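The complex appears here without one of its protein chains, the remainder shown in place.
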Amino acid sequence: MIENRPVSTFISHAVLLAGVAIVLFPIWITIVAASHDAARLLQVPLPLGLGDQFYENLKEVIGKGVGNTAPLGLMLFNSLVMALMIAIGKIVVSLLSAYAIVYFDFKFRMLFFWMIFITLMLPVEVRILPTYEVVAKLGMLNTYWGLTLPLIASATATFMFRQTFLSVPDELLEAARIDGAGPMQFFFDILIPVSRTSIAAMFVILFIYGWNQYLWPLLITTDKNMVTIVMSIKTMMEALEELPKWHHIMMTALLAMIPPVLVVIGMQKLFVKGLTETEK
Amino acid sequence: MLVAPQIIITLVFFMWPASQAVYQSLLIEDAFGGNTAFVWFDNFKELFEDDHYIKTVGRTFFYSAMVAMLSLSVSLVLAAMADRVIKGTGIYRTLLIWPYAVAPVVAGALWVFLFYPTTGIVSTFLTSIGYEWNHQLKGDQAMALVVVAAAWKQISYNFLFFLAGMQAIPKSLIEAASIDAASPFKRFWTIIFPLITPTTFFLLVVNIVYAFFETFGIIHVVTKGGPANATEILVYKVYNDGFVGLDLGGSAAQSVILMVLVIGMTIFQFKFIERKVEY
Partner (left out) sequence: MSHILLKGVEKIYPNGYKAIHGIDMEIEEGEFIVLVGPSGCGKSTLLRMVAGLEDITNGEVHIAGRKVNDLEPSQRDIAMVFQNYALYPHMTNYKNMAYGLKNLGTPKDEIDKRVKEVAKLLELEDLLDRRPKELSGGQRQRVAMGRAIVRKPTAFLFDEPLSNLDAKLRVQMRLVIKNLQARLGTTTLYVTHDQVEAMTMADRLIVLKDGIAEQIGTPMELYDKPETKFVGGFIGSPAMNFIDATLSSDFDEIQFQDTKLPLKTKLNSQSSNIIFGFRPEHVTLVDNSAMSLHVELVEHLGAESIIHAKLGETPITLRLNGHIEAKNGDTLNVDIDADRYHFFEKESGLRL
């Protein structure tokens, strides 16, 4: 910025710090709660600092689960499989169709485009009930396929890859044609490497999207061995009639948020770049 | 055929369910699936005559507007500040990006914990200064809580876009404005804010869509639509009527209405994106 008046800089930092504090406060409290035992969390006022039960709680939830749920280890695994299947599946499917839509002139191209496009931003929540019936008819309840395939159907990624491909200069395709690259070579040698920022960003978005799915897994998994960690939170909160076991719930919450948070922060640069450049 | 995988998935998991929804919305089925009757638009008629449904629609709009406003204004202020400071923009961004990764359900759980009537940190504090907090009983407090939780989660996303938008404004423009003796505050309102209008508008749509559909988890955990339906929004009602109440026809009709709504919003946004691409 132009002027560096200490006062205005100070105010800016102060506001930002306040913002950060508000945003991170719930997360801090989660960590705090995950480090105390059950009894301490029922006493008013609740602690604001760390307790000493962190590893105890961790061991207990990972190994045994909470109440009647499956062990958290399994849930984390389920979540991971689901998130990866959704992210990778969507990326592969969308890359292919975006490639077809942008670079090939075929019959019904626009029809396909619109068909895919209409599914854009149409969350499963909206078509939840009929989709459930379809999956049930296909016998995919309580399977990873049932968990993931319907979520791969949304078109956000196709649309974003389309935008990315459209921004790739035509000359690159022409140069590749002169260099004797066929359609598949162009796709793998040129287009995918050139779009890797968007692909990485999409991966982050979709991984989180997949990881955080709630309603859909809630409906189609009745087997407790298929439960994902995000779902389990709700189960835990309802598990006991009286008071929730906060120390376990918060530990679970913490575990549920760590993988996506790591992914976001680890790939922050690519993610921010891809997100703000392709989606706009 | 390269599009084949997507087309098949779209057909099976989107077109089929969607047409099913449309079809079912024209049927009445009793809860045990025994008798089905074709009733044309009765389900829709019933919905629009249903006071409860109309109220839910109104509530959903109110809720979405509140979430969007709260989240947008907080992130706008933060982004403006982050854009101003020379050092630490990256650090602030890293710190503020967290909630984006948190699942709605988890976010809901965190906020419930903070506001749990008897033991929550914030609620006991509020009670101690004389403000009775119990979102399990008071509808307006329940609404406030879900709004805050939903808005909190969306701050990261909005912040990223606002910041990117502001950093895309050429420095020379800001410099020109400061030569024209505009104060920092004035510069923000007369130069920066108008220039990021496209971003703001885009975010507005995204936030409303988000509040409409993606906050199901938050509501489910925090209030279950209660107390006394005070926080029941449209998506929640679809779920509730369909899976809990087993009114398949009514639920399907609601789905269809939602679909039309989303398609409308999507087309609206698409037009907007296309326009943005032009300049």
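Going in written order, the chains are labelled A and B, and every chain counts its residues from 1.
By our rule, contacts are C-beta pairs under 8 Å (C-beta built on N, C-alpha and C of every residue); 3 or more make two chains touch, one makes a residue touch a chain.
It should be emphasised that the depicted structure is a prediction, and the values quoted were computed from it without experimental measurement.
Shown chains touched by the missing chain in the whole complex: A. Annotation: of A:Ala18, A:Met110, A:Ala136 or A:Ala175, A:Ala175 touches the absent chain (contact as defined above).
Residue A:Ile190 is the one among A:Ile22, A:Leu84 or A:Ile190 that touches the chain not shown. Contacts to the hidden chain, counted on chain A, fall at residues 169, 171-172, 174-181, 185, 189-190, 193-194, 196.
Simple rule for what comes next: only the chains that are shown with their structure count from here on.
Inter-chain spacing, taken between the CA centroids of chain A and chain B, is 16 Å.
The touching residues of chain B, counted against chain A in their complex, run 1-3, 5-7, 9-10, 12-18, 20-21, 24, 74, 77-78, 81-82, 84-86, 88, 92-107, 109-114, 116, 118-121, 124-125, 152, 155-156, 160-161, 164, 174-175, 178, 184, 199, 202, 209, 213-214, 216-217, 220-221, 235, 238-239, 242-243, 248, 251-252, 255, 258-259, 262-263, 265-266, 269-270, 273, 276. Taken in their complex, chain A has these residues touching chain B: 1-4, 8-9, 12-13, 15-16, 19-20, 22-24, 26-27, 29-30, 33, 41-46, 48, 92-94, 96-97, 99-101, 104, 112, 115-123, 125-131, 133-135, 138, 149-150, 152-153, 155, 158, 208, 211-212, 214-215, 219, 230-231, 233-234, 237, 243-244, 246, 249-250, 253, 256-257, 260-261, 263-265, 268, 272, 275-276, 280.
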